[in-house]
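Left out: one protein chain. Kept in place: all the others.
Residue numbering begins at 1 within each chain, and the chains themselves are lettered A and B in the order written.
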Amino acid sequence: MMDALFFYLFATLVLGGAILTVTRRNAVHSAISLIVSLIGVAGLYLLQQAEFLFAVQIVLYVGGIMVLFLFVIMLVNLDQAAKQRRFNRQWWIALLCVTAVGVEIAYFVRKGASAFSMARPPVAAVANAGGNTEQIADVLFRQYLLPFEIASVLLLVAVVGSVVMAKKRI
Amino acid sequence: MSGPPLAWYLILSAVLFALGVAGFLFRKSIITIFMSIELMLNAVNLSFVAFSYQLKQVNGHVFAFFVMVVAAAEAAVGLAIIVTVFKNRETLNVDEVDSMKY
Partner (left out) sequence: MNFFLLSVLKAAVVAFVLLTTLAYLQWVERKVIAHIQVRMGPYRVGPHGLLQPLADVIKLITKEELIPPHVNKFMYLLAPFLAVTMALVSISVIPFGTEIHVFGTPTWMQLTDLNVGLLFILAVSSMGVYGIALGGWASNNKYSLLGGLRSSAQMISYELPLSIAIASPLLLVNTLSLREIVQAQTGSIIHWNILRWPAPQIVSFLVFLIAGFAETNRVPFDLPEAENELVAGFHTEYSSMKFAAFFMAEYANMVTVSCMTAILFLGGWQPLFSPAWGSNFVPTLIFTAGGLIAIYHGLNPARKLDRITLPVTGVVFLLVGALFLVPAAQNALIPLFWFAAKVGAVLFLYIWVRGTLPRFRYDQLMRFAWKVLFPVALANLLVTGLVVALW
């Protein structure tokens, strides 16, 4: 009962934020709506006992990436852009694509319904021996060590790339 | 205490993804397009975590974690590109950024 209530609350945050992100004219307003949406997603993580991902979502997305977004929006003055048309010219193609994607996802969810007990709530909690963070650390550093290292190299490349791009002369 | 069923999360995730696609295709400003990509990534993460909760293991969490790392890298590079584009052409409208060499 409580869980369903919280689910609806966070789902409202997520969807409301997402809709506003897509429709607001002002880029700062869009960014704020996206932050609300991301916080809603973090709440849903917490609801599913993913405490570590909850913290990472807030620290990384809300506290890091979105601050960068806001920073860039404030840096590039978009006053004149705000007065232009919001949507581009091929809106009907876009609408077609969105409908296609929606139908496709709905179809596959329906098709795969038998593989999972979709309608029944999951019975027991994730085995919480030692907490979610420790479990993730175990899996991450044992099973997924190579992807982890590759991800760190990717981050390094991203750092170097963005510095090269943003700097006038090196 | 048992949470809401898996289908709820998947439907939410699907709607969120469709919204992201809509934003990506409809909007003109590069920054908003970027934000729509973040929305899509979050939709995927949400379904990862939902499946992970259903299957009682944390591999899905690890995947979501990797997605976030990639999103961070993408945001850093992407925003650097945006700043450079704006410096060179004074516009962030995708329709106007249509030539490779300026």
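Throughout what follows, contacts are C-beta pairs under 8 Å (C-beta built on N, C-alpha and C of every residue); 3 or more make two chains touch, one makes a residue touch a chain.
The structure displayed is predicted, hence computed values, not measured ones.
Student: Considering the entire complex, write down the shown chains that touch the omitted one.
Tutor: A
Student: Using the definition of touch stated at the top, determine which of A:Leu9, A:Leu70 or A:Val139 touches the missing chain.
Tutor: Hidden-chain contact among the options goes to A:Leu70.
Student: Touch as defined at the start, partner being the missing chain; which of A:Ile35, A:Ala94, A:Leu140 or A:Ala158 qualifies?
Tutor: Counting the whole complex, the residue in contact with the absent chain is A:Ile35.
Student: Which of A:Leu15, A:Ala55 or A:Ala106 touches the chain that is not shown?
Tutor: A:Ala55
Student: Even though one chain is hidden, which residues of chain A still touch it in the full complex?
Tutor: 28, 32, 35, 51-52, 54-56, 58-59, 62-64, 67-68, 70-71, 74-75, 131-133
Rule of thumb we're sticking to: only the chains that are shown with their structure count from here on.
Student: Of all residues in chain A, which touch chain B in the complex?
Tutor: 2-4, 7, 11, 14-15, 18-19, 21-22, 27, 30-31, 34, 37-38, 41, 44-45, 47-50, 52-53, 56-57, 60-61, 64-65, 68-69, 72-73, 75-76, 78, 81, 84-91, 93-95, 97-98, 101-102, 105-106, 109, 113, 116-127, 132, 135-136, 139-140, 143-144, 147, 151, 154-155, 157-159, 161-163, 165-166
Student: So in the complex, which bits of chain B are touching chain A?
Tutor: Interface residues on chain B, with respect to chain A: 1-12, 14-23, 25-29, 31-32, 34-36, 38-39, 42, 45-46, 49-54, 56-59, 61-62, 64-66, 68-77, 79-84, 86, 91-95.
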